[in-house]
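For reference, the structure discussed in these notes is given below.
Shown here: the complex without one of its protein chains, the others still in place.
Letters A, B and C mark the chains in the order given here, with residues in each chain numbered from 1 onward.
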Amino acid sequence: MGSSFGTLFRISTWGESHGPGIGVVVDGCPPRVPVTEALIQAELDRRRPGQSHLVTQRREGDRVEILSGVQDGLTLGTSIGLFVRNEDQRSRDYDEMAHKYRPSHADYTYDAKFGIRAISGGGRASARETVGRVAAGAIAMQVLRLAFGVEIVGWVDSVQAIEAEINPETVTRDQVEATPVRCPDPATAEAMIALIEATRKDGNSVGGTVRLVARGVPVGWGEPVFDKLEADLAKAVMSLPACKGFELGSGFAGTLITGSEHNDAYRTDASGRVFTPTNRSGGIQGGISNGMPILLRAAFKPTATVMQAQETVDDAHQPTTLTGRGRHDPCVLPRAVPMVEAMVALVLVDHALRQVALTVPIPKPDGLN
Amino acid sequence: MGSSFGTLFRISTWGESHGPGIGVVVDGCPPRVPVTEALIQAELDRRRPGQSHLVTQRREGDRVEILSGVQDGLTLGTSIGLFVRNEDQRSRDYDEMAHKYRPSHADYTYDAKFGIRAISGGGRASARETVGRVAAGAIAMQVLRLAFGVEIVGWVDSVQAIEAEINPETVTRDQVEATPVRCPDPATAEAMIALIEATRKDGNSVGGTVRLVARGVPVGWGEPVFDKLEADLAKAVMSLPACKGFELGSGFAGTLITGSEHNDAYRTDASGRVFTPTNRSGGIQGGISNGMPILLRAAFKPTATVMQAQETVDDAHQPTTLTGRGRHDPCVLPRAVPMVEAMVALVLVDHALRQVALTVPIPKPDGLN
Amino acid sequence: MGSSFGTLFRISTWGESHGPGIGVVVDGCPPRVPVTEALIQAELDRRRPGQSHLVTQRREGDRVEILSGVQDGLTLGTSIGLFVRNEDQRSRDYDEMAHKYRPSHADYTYDAKFGIRAISGGGRASARETVGRVAAGAIAMQVLRLAFGVEIVGWVDSVQAIEAEINPETVTRDQVEATPVRCPDPATAEAMIALIEATRKDGNSVGGTVRLVARGVPVGWGEPVFDKLEADLAKAVMSLPACKGFELGSGFAGTLITGSEHNDAYRTDASGRVFTPTNRSGGIQGGISNGMPILLRAAFKPTATVMQAQETVDDAHQPTTLTGRGRHDPCVLPRAVPMVEAMVALVLVDHALRQVALTVPIPKPDGLN
Partner (left out) sequence: MGSSFGTLFRISTWGESHGPGIGVVVDGCPPRVPVTEALIQAELDRRRPGQSHLVTQRREGDRVEILSGVQDGLTLGTSIGLFVRNEDQRSRDYDEMAHKYRPSHADYTYDAKFGIRAISGGGRASARETVGRVAAGAIAMQVLRLAFGVEIVGWVDSVQAIEAEINPETVTRDQVEATPVRCPDPATAEAMIALIEATRKDGNSVGGTVRLVARGVPVGWGEPVFDKLEADLAKAVMSLPACKGFELGSGFAGTLITGSEHNDAYRTDASGRVFTPTNRSGGIQGGISNGMPILLRAAFKPTATVMQAQETVDDAHQPTTLTGRGRHDPCVLPRAVPMVEAMVALVLVDHALRQVALTVPIPKPDGLN
């Protein structure tokens, strides 16, 4: 279980790191949405290994095929099947790992849960699983853009202690894509790149944070109580590999100021639209979007695979030592950006459709206006 | 929508702050679990307003009635109906709020989403809604304790900048309950209490963090990909009113160290059980519990209701000023502890049942051992 | 599990035959729908025991209380809590049944499944459980009527071998309600009543069929593949106590003619609307409503409780004999009519909302018209 996500716009993913490929079924996409392989490919290329010298050098073209649900470039309203064939599987890199549990990886927990695990490459616990998310997210983003004018921009906000200072109201995807580290501040990006390259040489890894803004979300998305918009966003983002923390708006820092400082006053702009001059709420109040940009931040731990000898146990629970090999990321952050964007898009489109479902035309009872 | 939570142990809540009462339906609780009104009441009393001078003075006994699903103190395996009647509703406190949107409250977003809202007391956006969560959580905790030996302890970790230093391996609920602020370190608790009381006098509010440990969770709970244990925990906790951030294990601080520092080595104890001497993973790897204590932290913003004049708009979107009145919490943290515990219990019991469902007896194929 | 139904308009029921009462939570009802206790009561009165001499004489007023989700007669869009207190519980009638399994009842299966069961009155397996369905169905019908102009009429089509011949295009609820047996053909109704009264004197029971028409359903409700409209209708109706069969349109009889005879030709009426002069499809094609009346039929077995000695076993699996006592229905059919209507309404409103969710405004790509 666990490979499906969403209520009305629902995706189901499958595929292991070292099997024939990875796929996703998207069920509930509205009909007549323009969707092409090129649209999806553009997002997959941002997630793809080997895209720059900063990330793992596994060579995957990650070419997507649309197998169903689209006709002449338009969605049919029925389930969409997407498939990406695996190309570069060097299973020999994993020989030693067949019986040794990699520290802070899921080898041990999968073995204990299922009594079996995919020996090569981590199976479903591999970040390769996110191909399905990003492919489906590309379709979600297309719906959000065309039907609602929503724009989602994520970026690398910090690598270890190197932090950027970015204005979420104006940052653009072009700025983000201008450097391979996906930090839209050029000077900070340089420092991050230098740190990641030094870390790679050390055979070590570093973590950091992704920040994201969703602009154009109308007031009214999200549900009371359990399916609050921030709750679904938290689940979506925290389900990504290596994610250890999530914040909306002021987040943990918001606990350091008083209520009178924290509250976002309401005002009305010239067009009569309600807005808040500050946005510590992160665009959501009581679980429902308030029309301001949605602001969130996610923490990604340093990648668990390091090229150093580490203490561990084998699958007979005997002590042993393991030295990481294979082609892994010294820093997952640049590739995490499209993953976070995809998950946010999947949550937003789902709540958008749920809100559309409420627009049932109920006539006013007699005597009311 | 949004008032249900869980897959196999599923709850549905209803009730507004100022209506006849609050209730919850628990569907999927295993049969023959000892459940009494006293068991549930003990948890509700920890969430209850008026329990100490630190929290809102609304006077609610919060007496729970079991209306179905339990016979002679044992669950029947069928849906359990619980009901708590509202007692102290001073709607007049809300007269001014009927047409003015309280800053950083959900008045505006509910009105915009539904075209209508419960005028008094916030309706479903009131923290009173959490009565249903805590009542259901008491049953979840009972299953976890009796069937699996799991123990959940939450505490107030910080109020504004005052932070406690607590050992999650040894902290007990008795220590937590020893002070009204629910911080198990007595000296820190004193400082927190002083800050909250000063804040109340100012008519202001403060936020802080709750930390929680779940001890005794066996290896194997949680699902791959989307329903990772930390993802479901994040959703559960972030769905609580005023929650703005969530961390598992090392959280955001974990991004500041390298992978070789962050990884948790595996070892085997005398009984052959695998463990990790460090626990930066927070007890979960790849979405699945690893047998170590589950460690998490949640940020709660300062309460939005402050007794000071604030700029806002009314429901005709005209500028106005609103001064908070009514009986509200200067600091939600002490009452947040049982809420976080309840949500964690609901997630854990659900994943426990999902894992039990996998224990189908599949015979080994011929020739395998 | 199993006490919830629906995707977007979702209900959760609770309550046993001999506990404090029965309730239902309705989550997902659109906001601003006029809903009163009187509206719901009118449907409950049609399901109520003691409504005529034909049905069980248990005396239940079945007075519904709205506990949440409605303000000044309009739904809030949040979860609606409904409660009906049990009034007349003669548990002594059940003393003998505490240890003997009633033939063709669920006593044995509940005991085997759960290791415990509600001793009095059948617990959740009692038809009293349907109070929650009918109450929620009243709200569903209100949405269908006001927002979509849908009208649902069910009637008793046969009691044992006595069959009515009713025109589904013109039959009205007034005609149905004109006799206590709910068969809109007066002469057939008389014969049915005579049979039921004779059966009661014999201490025996009879079954029969309910037929139902839903008029005004627009084209487009229902989903491809698994959530076909007829599939969800079948589940809904077959989940009612004592229901053993379901047919859409031509049903089993349709297997006796050829394809060229069975097909419904398409024509266009004066207003340009597509229709079929015949309706063997029962208003659904490929799982999706086609704009014609939805026609279905359900079989209800003779009630299992008969006032005659029957061979059975006790809960130690020893052979014994049991003679039915208590106040039971010789024929469930008259009371089944509002139950079937409620279940059909719940399915239709859910699919209506799912279809509304698809009406996302997707702009046409350039170059298309």
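We take it that a residue touches a chain if its C-beta (ideal position, glycine included) is under 8 Å from a C-beta of that chain, and two chains touch if they have at least 3 such contacts.
Note that the structure is a prediction, hence the values are computed from the model and not measured.
Asker: Can you work out which residue in C:73, C:180 or C:220 touches the chain that's missing from view?
Answerer: Looking across C:73, C:180 or C:220, the contact with the absent chain belongs to C:220.
Asker: Could you tell which one of C:120, C:179 or C:303 touches the chain left off the display?
Answerer: C:303
Asker: Could you tell me which of C:69, C:137, C:168 or C:249 touches the chain that is not displayed?
Answerer: C:249
Asker: On chain C, where is the contact patch with the chain that was removed from view?
Answerer: Against the left-out chain, chain C lists 1-5, 13, 101, 103-106, 108-110, 112-114, 124-125, 129, 158, 160-161, 199, 202, 204-209, 219-220, 222-228, 230-239, 241, 243-252, 254-268, 272-274, 276, 280-282, 284-291, 299-306, 308, 310-313, 317-319, 354-355, 358.
Asker: For chain B, which residues reach the chain that was dropped from this view?
Answerer: Touch set of chain B with respect to the missing chain: 7-8, 30-34, 73-74, 77-79, 143, 146-147, 224-225, 352-354, 356-365.
Asker: Take the complete complex as the reference. Which residues in chain A touch the chain that isn't displayed?
Answerer: Listed in rising order, the touching residues are 1-4, 8, 10, 12-16, 19-23, 25, 27-28, 31-32, 65, 67-69, 71, 74-81, 83, 113-119, 123-124.
The working rule: only the chains that are shown with their structure count from here on.
Asker: Shared interface numbers for chain A and chain C above half of all numbers used, same, or below, different?
Answerer: Chain A vs chain C: same; shared/all numbers exceeds half.
Asker: By C-alpha centroid distance to the whole-protein centroid, which chain wins?
Answerer: Chain closest to the assembly's C-alpha mean: B.
Asker: Measuring centre to centre with C-alpha atoms, which chain is farthest from chain C?
Answerer: A
Asker: Any idea how many Å lie between the Cα centroids of chain A and chain B?
Answerer: Roughly 25 Å, centre to centre.
Asker: Please work out the Cα centroid separation of chain B and chain C, and write it as a whole number of Å.
Answerer: 38
Asker: Indicate the whole-number Å distance between the mean C-alpha point of chain A and the mean C-alpha point of chain C.
Answerer: Roughly 44 Å separates the two chain centres.
Asker: Among the residues of chain B, pick out those that touch two or more other chains and give their numbers.
Answerer: Residues 1-4, 13, 113-114, 124 of chain B touch two or more partner chains.
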